[in-house]
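Heads up, one of the protein chains got dropped from this complex, but the rest are sitting where they should.
Here is chain A:
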Amino acid sequence: MERSHHLYLPKLSYAPMGHVYGAPYSEHPTTGHSKPEQIEEMVAQQLHHLKMHYADEEQRYVDQMILENPIVVERRVAPPPPAQPASDPSPSTSSGHRGGVARSSADSKDAQRQRAESCRKSRYNNKIKKARLRFRHKFVSGQLQKSAEMLDTMRSVIAQAERQLVERGLPRSVLEQMRRSHGLDVAMQQ
């Protein structure tokens, strides 16, 4: 039976990542005082996992929002029919030398239509970009708030545990040293 000393994470979507927090403990069950380098390596590894997780969640959220709020760009005229002999999208049609006024006006019409299509596509893509940015911003704001709250909770619990240890006679210097080795701010909360 595995001993899982994991943190309870109620608010974030990090519940599936709970094993990440507990992983180093289960890997080194008897270490009391690890070297700071090992700790840094563990921190870097877990941070990378959490960042990847965040990126996935963000992408999923944005895609979901775009699906729920589809972007529409209207047309003024009916879309061009697909079977058109002159509607060659390659650059060769728009370059130089054509004989006859009738042909040139047809070409200019084609070019005009092509430009209108490009313009429309560009407008659509820009709208999509703007919407994606809006949703990304919304997502990160929510996540930031949650992580800040979680941090406050964790700090208060840790402060309580530290107080208990000090009451039981643990020297503060030991706490300070352990905080330092974990890369934490040495100043205690009270």
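Keep in mind that, in the parts below, contacts are C-beta pairs under 8 Å (C-beta built on N, C-alpha and C of every residue); 3 or more make two chains touch, one makes a residue touch a chain; residues count from 1.
Keep in mind that, in the parts below, contacts and distances are computed from a predicted model.
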Which of "Probable D-lactate dehydrogenase, mitochondrial", "Protein Mabiki", "Embigin" or "Elongator complex protein 6" matches, in UniProt, the chain that is not displayed:
"Protein Mabiki"
Considering the complete complex, of A:69, A:112 or A:125, the missing chain is touched by A:112
Absent-chain interface as seen on chain A, which is shown
3-8, 21-22, 24-25, 28, 31-34, 39, 42-43, 46-47, 50-51, 54, 74-76, 78, 94-97, 104, 108-109, 111-112, 115, 130, 133-134, 136-137, 140-141, 143-144, 147-148, 150-151, 153-155, 157-158, 160-162, 164-165, 167-170, 178-179, 182-184
